[in-house]
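The complex appears here without one of its protein chains, the remainder shown in place.
Note that the chains are named A, B, C, D and E in the order they appear, and that numbering of residues resets to 1 at the start of each chain.
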Amino acid sequence: MGKLTHFEDGRPRMVDVSDKAATLRVATAEATVLLTPEAVEALQEGGVGKGDPLGVAQLAGIMAAKKTGELIPLCHPLPITGVEVRLWFEPQEARVRVVATVKTKAETGVEMEALTACAVAALTVYDMLKAVSKGLEITGLRLLHKSGGRSGEWRRE
Amino acid sequence: MGKLTHFEDGRPRMVDVSDKAATLRVATAEATVLLTPEAVEALQEGGVGKGDPLGVAQLAGIMAAKKTGELIPLCHPLPITGVEVRLWFEPQEARVRVVATVKTKAETGVEMEALTACAVAALTVYDMLKAVSKGLEITGLRLLHKSGGRSGEWRRE
Amino acid sequence: MGKLTHFEDGRPRMVDVSDKAATLRVATAEATVLLTPEAVEALQEGGVGKGDPLGVAQLAGIMAAKKTGELIPLCHPLPITGVEVRLWFEPQEARVRVVATVKTKAETGVEMEALTACAVAALTVYDMLKAVSKGLEITGLRLLHKSGGRSGEWRRE
Amino acid sequence: MGKLTHFEDGRPRMVDVSDKAATLRVATAEATVLLTPEAVEALQEGGVGKGDPLGVAQLAGIMAAKKTGELIPLCHPLPITGVEVRLWFEPQEARVRVVATVKTKAETGVEMEALTACAVAALTVYDMLKAVSKGLEITGLRLLHKSGGRSGEWRRE
Amino acid sequence: MGKLTHFEDGRPRMVDVSDKAATLRVATAEATVLLTPEAVEALQEGGVGKGDPLGVAQLAGIMAAKKTGELIPLCHPLPITGVEVRLWFEPQEARVRVVATVKTKAETGVEMEALTACAVAALTVYDMLKAVSKGLEITGLRLLHKSGGRSGEWRRE
Partner (left out) sequence: MGKLTHFEDGRPRMVDVSDKAATLRVATAEATVLLTPEAVEALQEGGVGKGDPLGVAQLAGIMAAKKTGELIPLCHPLPITGVEVRLWFEPQEARVRVVATVKTKAETGVEMEALTACAVAALTVYDMLKAVSKGLEITGLRLLHKSGGRSGEWRRE
């Protein structure tokens, strides 16, 4: 099964990283929630003061990063050393943007942790707006940057 | 905070659904993983026989539907009565499509469960291909259809 | 072991509630975090605007209510139908108060869910202030009110 | 937001501890369950022989220490290297005392793990006695001692 | 895939039980831990007084029953209404026996919950004895009896 390291002889496995060194790894990912006009309006009304919806989504993203190893079957459980999740409501573009950065000192990287944080933060935005409009869509969930490890630095162009 | 039912006086809450009837609810969602040429090639080599990557992603999606209440802060824990997740590798379009349908008999719907199943299945595809190519992107994560409950049937047009 | 229904012949068990009817159950609990002067000051500086510490603690409390069955060994897993958690910072009394109300339609009550929500919300307040002052203390974690079920209504006097 | 390290520009985050050294950290916390006369009597009848309620609570506390990172939103997941939880039933004072000590070799401390172990052990005592008396109260949940890390040793006076 | 209801067109799924009635379901399972002479001796020394190893295993089994839906990919999450786990140390036969009974009112049965409770209780016995002897073996993990549901009663002969 050639290039798929998660497979050996056609069987999935959690890749053995015992021989790798535990070094600093950082990954940043992003996602976008496309809003309907009703959702934009609801967020504009509701987005002032404490307890706003983006705050709930941000916390959901941070907590989800810690659950990545439970969700993604072949991911290693990693000792995360830092998580930042940010959300921006851009009413002009009718969207919410999410960016998450995760750090660890481990034998393998945290790309999946950053992507999972973005996915769950975006889903939480969806959850809070779904009574207003079911037509929302999550798009552009992807890696922006990673550093550390044998494959070195990578940046989306 | 007007139309955001998850909020009362600016504070998030798990909406009280005690007065609603437990009825059949169904929701279907979808997502798409956009592949790079290297990822298409790797999947073509690895996608034959048992243990293929889409099988891993499918199971990850089913299991994630059961974790929705843990991931999305204001979601109710629901007694899911059925989950189907399907993935299609479309090499011509350089993509993997995911569709998930979730059912329950409960006081509230399973839109978030169907969306979460799609998101985690798509992330699992990403995970298995990330050693080949980091440039994948998850897009079009959205609700296709729901039925049951006070708001009745909804279908994306 | 007389009055301890969780035990039979000296062995703990999850009490069989199969014969009980699933009816509406409500429980309200409270807790208090006693603050030091440094903690009061830090909360006063930090407690304005979105993302304030009490918002984090509130969400932690809501999510913890859903984890009660995992944490308390002999608790039944319950289909929670509503959760509200509120926190008040009372600088004059140098304390934060927490009150949580949980609802379900089930064969047994949600006292432990309300208490667990308060405990985790209070612990989260502690966590966010521990860099400022380790001398905080959580006190008065107790049930305020419950209704529903064979034992009927109970209210702390 | 001045002294609240869990916040940056008003947004909560999991503080980046990548630059810190992984060293031995120890924390000890305590809690007290205040009993009613009926609860004292029930524990006296039930507290002999194996399977007694305090044994259940002790195990619940040990297992809860491992769940701290899931419960407290901004806590780091830590590789716990040891947990001890002890409970004393003091019928004269009509109370149960809980003391928990947690150890790790990590970049940050285990105060929250020790406090969470005490909280869940105390809640478990409450759970097993609530059929006898709902008037119990958990009090004095606080840190007793910590060592290790940049802030060094701290002991409650 | 003929008789395997968990599969449709070669793909696993969580079988749709929405059309079934929620009725009382009971299942009882058993397992046996075969001991070495060193393990028998250690249990005989350690098995007196509170906190004995079988008490830890019993509680682990009860808690594991609640985690079945997380562990077994295609299992439905079920509202368990009662769990009993018993362990007997039989030094003459050099073994520990485990029997677990689980109840629910649901659309599908609790065989897997009873089996999972036995498996985890037996593994916990192993864990506590493994410093004494690694040669233990878990055997005879199987269903003894089930009742309720369309397939009615079943008893191992």
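Please note the rule applied: contacts are C-beta pairs under 8 Å (C-beta built on N, C-alpha and C of every residue); 3 or more make two chains touch, one makes a residue touch a chain.
As the structure is a prediction and not an experimental result, all values here were calculated from the model.
A.B. asks: Could you tell me which of the visible chains the hidden chain touches?
C.D. replies: When the entire complex is considered, the left-out chain reaches A, B, D, E.
A.B. asks: With the full complex in mind, choose from D:76, D:103 or D:146 the residue touching the hidden chain.
C.D. replies: D:103
A.B. asks: For review purposes, identify every residue of chain A that touches the missing chain, sorted by number.
C.D. replies: Chain A touches the chain not shown through residues 8, 11-18, 69-70, 73-74, 76-79, 106-107.
A.B. asks: Take the complete complex as the reference. Which residues in chain E touch the chain that isn't displayed?
C.D. replies: Per the touch rule, chain E residues meeting the hidden chain are 1-7, 10-12, 31, 38, 41-42, 45-46, 49-53, 56, 59-60, 63-64, 67, 70-75, 111-112, 115-116, 119-120, 122-124, 126-132, 134-143, 146, 154, 156.
A.B. asks: Contact with the hidden chain only, please: which chain D residues?
C.D. replies: Against the missing chain, chain D presents residues 24, 55, 58-59, 62-63, 65-67, 79-86, 103-105.
The rule is short, and it goes like this: only the chains that are shown with their structure count from here on.
A.B. asks: Farthest chain from chain B, going by the mean of C-alpha atoms per chain?
C.D. replies: D
A.B. asks: Could you let me know which interface, D-E or C-D, is made of more C-beta pairs in contact?
C.D. replies: Answer by contact count: C-D.
A.B. asks: Let me have the rounded angstrom distance from the C-alpha centre of chain A over to the C-alpha centre of chain D, please.
C.D. replies: Using C-alpha averages as centres, the distance is 31 Å.
A.B. asks: Could you say which residues in chain C touch two or more other chains, in rising order?
C.D. replies: Those would be 11-12, 49-52, 55-56, 58-59, 63, 67, 70, 73-74, 79.
A.B. asks: Sort the chain contact graph into one of these: line, ring, star, complete or other.
C.D. replies: It is other, because the touches fit no line, ring, star or complete pattern.
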